[in-house]
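All protein chains but one are shown at their positions in the complex.
And now, chain A:
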């Protein structure tokens, strides 16, 4: 616990409470909380450890390993479990707010777990006053357009944008929109999903940054067209298109996504255990060779905006 003027950070309190609340097959489970004793050797600062059930893989690690191949049925299984997890947390009024492949874990038996609730928080459907959550959440490459435009009264749909990015990544094997700044990210989004206009997104002009940022005009929506180079399944393309809807009100929710034909047509979702058993060593992203080297315009710079780097707050598996 260093330099915490206000004591135990409120974000860490939230993470603990949220993890204690969530009990679901597709959400990582918190086993225990430990702390080191404050002694003269650590300058009377204790360190906190959150102890989780162990998961052998994370999705970023698996995707960066060219030997790991997902069949269409296996991709369906990944996405089905991911959406199941999201459906569960959203029904418990929790927003994840940091969807990305590195925060999606898989056990060796192929059970997917949403992890890293470090930025998560409870939400409410505001009746009178609009919510004023921070929009400085979600790793840039997975950040939905409404957050980039300054929306603070957002909801579960922000996580479904991330789910869309991750779904596409199951085929492309690297993040589909790797912006270097918020402006650049919006540009990449417009190039894929079409220009952000009042016509396709009623009310977007009320967002704080809509007029302040330069938004590319005249872009056509090319989600299906561009992703079809990687994704041949028509249902997959259709679901991707619905997850990557610019207007959060039109974006598909977890429940409807789970009912999408993608999951109910052949090949049906297929257990991942068999495929993963061929890759017995852990494939965490941080163990894998750095991926996408050279793709990133400002190489090396971490496109992350963690508002509160809780140094003292360790996770143990």
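Definition applied: a residue touches a chain if its C-beta (ideal position, glycine included) is under 8 Å from a C-beta of that chain, and two chains touch if they have at least 3 such contacts; residues count from 1.
Just so we're on the same page, contacts and distances are computed from a predicted model.
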{"item": "UniProt protein name of the chain not shown, from \"Cyclin-H\", \"S-adenosyl-L-methionine-dependent methyltransferase\", \"Cytoplasmic tRNA 2-thiolation protein 1\" or \"Ubiquitin-conjugating enzyme E2 27\"", "value": "\"Cyclin-H\""}
{"item": "Hidden partner chain, touching residue among A:29, A:92 or A:107", "value": "A:92"}
{"item": "Touch residues of chain A, complete complex, unshown partner", "value": "1, 4-8, 10, 13, 16-17, 20-21, 23, 33, 35, 38, 46, 92"}
